[in-house]
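The complex appears here without one of its protein chains, the remainder shown in place.
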Amino acid sequence: MGNVPDILELRDLRVLLGGQRRLLRKPVPPVRAVGGVSFSVRQGEILGLVGESGCGKTTLGRAVLGLQRESGGEIRLDGKLVSGLPPKRARVVRNDIHYVHQDAAAALDPWWSIGRTLEEGLRIHGIRSADERRARVDEMLAAVGLDGSARPRYPHEFSGGQLRRVALARILVLKPRFLILDEPTSGLDMSVQATVLNLLLELRRRLGLTYLFISHDLSVVERLCDRVAIMYLGRIVELAPTGEIFASPRHPYTRALLSAVPRLAPGPNRAERLVQGEPPSAARLPEGCVFSSRCAYAQTACSTTEPTLEDVAFGHQVACRRWRELRPDAWAA
Amino acid sequence: MLILKKFARDIPALIGLVIVIVALIIAIVGPWIAPYPGDIVASHLLQRLKPPSGAFPFGTDNLGRDLLSRVILGTRGALEVAVTVVAVAMAIGVPLGLIAGYVSGWLSEVIMRITDVFLSLPQLVLALALAQLLTPSLESAMAALALTYWPFFTRLVFAETRRLQASLFVDALRGIGAGSGRILFLHILPNAISPVIVRATIGMGFTILVAAVLGFLGMGATPPAPDWGLTISESRNYLPDAWWYSTFPGLAILATVLGFNLLGDGLRDLVDPRLRRSR
Partner (left out) sequence: MSDPILEIRGLRLTIRTDEGMAKVLDHIDFALERGRILGIVGESGCGKSTIIRAIIGILPPGAKIEAGVVRFDGEDLLGLSEGELNRRIRGSRIGFIPQDPYLALNPVFKVGTQMLEIMRWHAPDEGGNRSDRLRRHRTRIVELLRRVQLPDPEAALERYPHQFSGGQRQRLVIAAALASSPSLVIADEPTTALDVTTQQQILDLLRDLVEEFGLSMLFVTHDLGVVAQLCDDLCVIYAGQLVESGRTAAILDGPRHPYTRALLACHPDRAVAFTGIPGTVPSPLRAGPGCRFAPRCGDASPVCVVRRPHLTGDHAGRKVDCVLYELPESVG
């Protein structure tokens, strides 16, 4: 696998959400948001986590961060076990991991100036000298392409793209090693997306960061990520280097996802409609393969046995009983 | 600043602000601008029940005291009651609301149920009861008012705190390691305080009104205090002939309450849009 160490390793991670025992009423059953996810992230790589709404990618991100307690499985940071802790403790132990929210504007206290917000992380972590705090804040503001004039201003005075940078700077000030980026380009205009993505690449290079890039935008993922994991209803259905997943997707859901992206080639793209209907509710998961209810290639056995991730090629894994039969050349991108 | 410009265009709010400022000034400098400051205690029976004139613009009362002076001097009492009651109610209600909103579980439930109990107490009845237990005085009236007013603040702060502690920026703060104390007092409180300030401002006006009612019923200020409600109560026997006796204190109550209400409404329109107008 090369000498680059794994910074993060997930083994059979499970998260159950909800589930209330109520007085005198029927208990609400928990929802399996994340069911048995396993993968590793190498130091310095950008791993894309792709899925549609309800697939559990945000829950997975929060579980890795530590604010969401896991219901099972292991999380290892630099080889050390860091799972099984309550959120407060988990955040201390996983201090190298930080999270950048999707909605940058909502992630900032509207009554605090940018400077104060940026310095807060340092105050919490015991940097007492005001000069040192200011120096670090200025350094990171510059790194994200803003300058000191931003410090006294308030969030509502900035554009969406600028706020994303502010949110990034706030995290970078704490010198993280692993960033979980939740939809960093959603809601941004195309012309602004590029600047944010370039910035992310630049920061990775300069500061030696590793990213877990959560997104539903396949085009962006294709250009930015080294490897991609496709998630559906709490499970990883395919995991491969980016080039390979886009050139020869093996899982029927990956194919459906890729064929649904509206491309610039003019004219209606009536390529195979590989998926019908809507995803089932996570509260009532189908038996067997999570995708079986909508899969064009589903057989009876698919609804009874849950497939595991198998190796297709080096570094390429698929969770599908029939992957051998669905040959790559049957795929027309 | 954009906010002040917006406020300046809200005429009713401006009127409210002016009235409140004028009332504050009168309360502070009352003894120096009242034409007959000694008329709190003195009585000049030769001048009793004189109609408004040059010497006595608001007329005199049944003890010959200048009503203008008494109304002016009564302003201080009215505002003192309002400020004290609202301050005490906030001092009790706001922290309780913060705690109840932030923690979940039995503590939160207990606090809110206690709040419900106090909410169900009728203000005037409690004031009367307290006045019976202790002697009727301004202090017992204020205690009764504060005890029935704090639950409103708790409810409001509870709702805001609940909403804010689930918000994204609080989540982000937890992510960077902020502790509960920091989140609660440095972040949630400043964000929750705006509707509280609006409520408190309007509450001042309401308190003045209720205090006047209590004074009228004899459950508040005692003679010879220049309390507005008390004055109106004293005037009952001399109506409708001595019309000035009740009219001017009544107008003072009306103006002050109106002023606080208009100001409070103006503040309400002011506070939120600035936050929601973030581009």
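Going by the order they are written in, the chains are A and B; count residues from 1 in each one.
As a convention for this text, contacts are C-beta pairs under 8 Å (C-beta built on N, C-alpha and C of every residue); 3 or more make two chains touch, one makes a residue touch a chain.
Being a predicted model, the structure only gives us computed values, none of them experimental.
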Of A:Asn95, A:Thr195 or A:Ser303, the residue in touch with the unshown chain: A:Thr195
Absent-chain contact - pick from A:Val166, A:Val220 or A:Cys295: A:Val220
For subunit A, residues in touch with the removed chain: 52-53, 159, 189-195, 197-198, 201, 216, 218-220, 222-223, 256-257, 259-270, 273, 275, 277-278
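The working rule: only the chains that are shown with their structure count from here on.
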Chain centre separation in whole Å, for subunit B relative to subunit A (CA means): 52
Complex interface listing, subunit B residues touching subunit A: 167-169, 171-179, 182, 187, 190-191, 274-275, 277-279
Contact set on subunit A toward subunit B in their complex: 65, 67, 87, 91-92, 95, 98-99, 101, 103, 105-112, 120-121, 124-125, 155-159, 167, 170-171, 174
